[in-house]
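All protein chains but one are shown at their positions in the complex.
== chain A ==
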Amino acid sequence: MKRTHWWGRVYLLIVFAVMYTPIVYLMYYSFNSGGAMHDFQSFTLEWYRDVLSDDRLLMIVLNTLVIALLSAAIATILGVIGALAIYYVKRQRTKNALLALNNVLIVSPDVIIGASFLLLFTVAGIKLGFTSVLLSHIAFSVPIVVLMVLPKLEEMSPTLIDAARDLGAGPWQVLSSVVLPFLAPSIWAGFFMALTYSLDDFAVTFFVTGNGFSTLSVEIYSRARQGISLSINALSTLLFLFTMLLVIGYYVLSQKGGRMYGIGGRK
């Protein structure tokens, strides 16, 4: 085995400590019966019971999940279509321009996206609530899906399409039985990315959500402002664990994809 320098490990340890300590701290006190983020008294699941018996909160969790799944699914479909469209653009300059427009949406600050959506929805007369949140989530997820799918598409040998046509496949069959199966791992990856982006989006949602509709991150924020209750810790812990699950799912999928198409591929 290759020996790594000990200071490399120490550095890594410090970085992870800095990043994870607040989360672990928060999770730790979610089991505190003392009701505050200091002086751990005894272990309790009281705050989790609080969370689970809070109907309003469960409703919000449901909203969040529905928004995430719906927006991720729609964004995946749109993103794949978008990636295919960009792939088939012949002129390199047009292609780069489209890609740049796509990437700008990813790097531009959420606050600006949120504010501009608020403006758009107000002008267009769309009522703030479920629809506006869904639309904005779809909008910021599409570029992510495009970014996940396009490289895989570029990696695909164009003779693969020729071969399918040569063997009798019409345009639709080429897409459904060659291109989409080839892209499947990256499509799933795009879907999971869109899902996590939607789940933990705060800024955009904060702008476009109206009265009576809320998602988890917005709810946690407003509760945290009202005062300290450890049920927020419990909720955050649950959310964190759920996100971890998604990350693991994404990892497993991309590993599988790597085994299927990457390793052992031609040259």
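Quick note on the criterion: contacts are C-beta pairs under 8 Å (C-beta built on N, C-alpha and C of every residue); 3 or more make two chains touch, one makes a residue touch a chain; residues count from 1.
One rule holds for everything that comes next: contacts and distances are computed from a predicted model.
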Absent chain [UniProt protein name; select from "Aspartyl/glutamyl-tRNA(Asn/Gln) amidotransferase subunit B", "Succinate--CoA ligase [ADP-forming] subunit alpha", "Spermidine/putrescine import ATP-binding protein PotA" or "siroheme decarboxylase"]: "Spermidine/putrescine import ATP-binding protein PotA"
Chain not shown: contacting residue from A:Gly125, A:Gly168 or A:Gly227: A:Gly168
Selected from A:Leu52, A:Ala139 or A:Ala184 as touching the chain missing from the view: A:Ala184
Contact with the hidden chain (one of A:Leu160, A:Ala224 or A:Ile248): A:Leu160
Residues in chain A touching the chain absent from view: 157, 159-160, 162-170, 173, 177-178, 181-182, 184, 260-261, 263-266
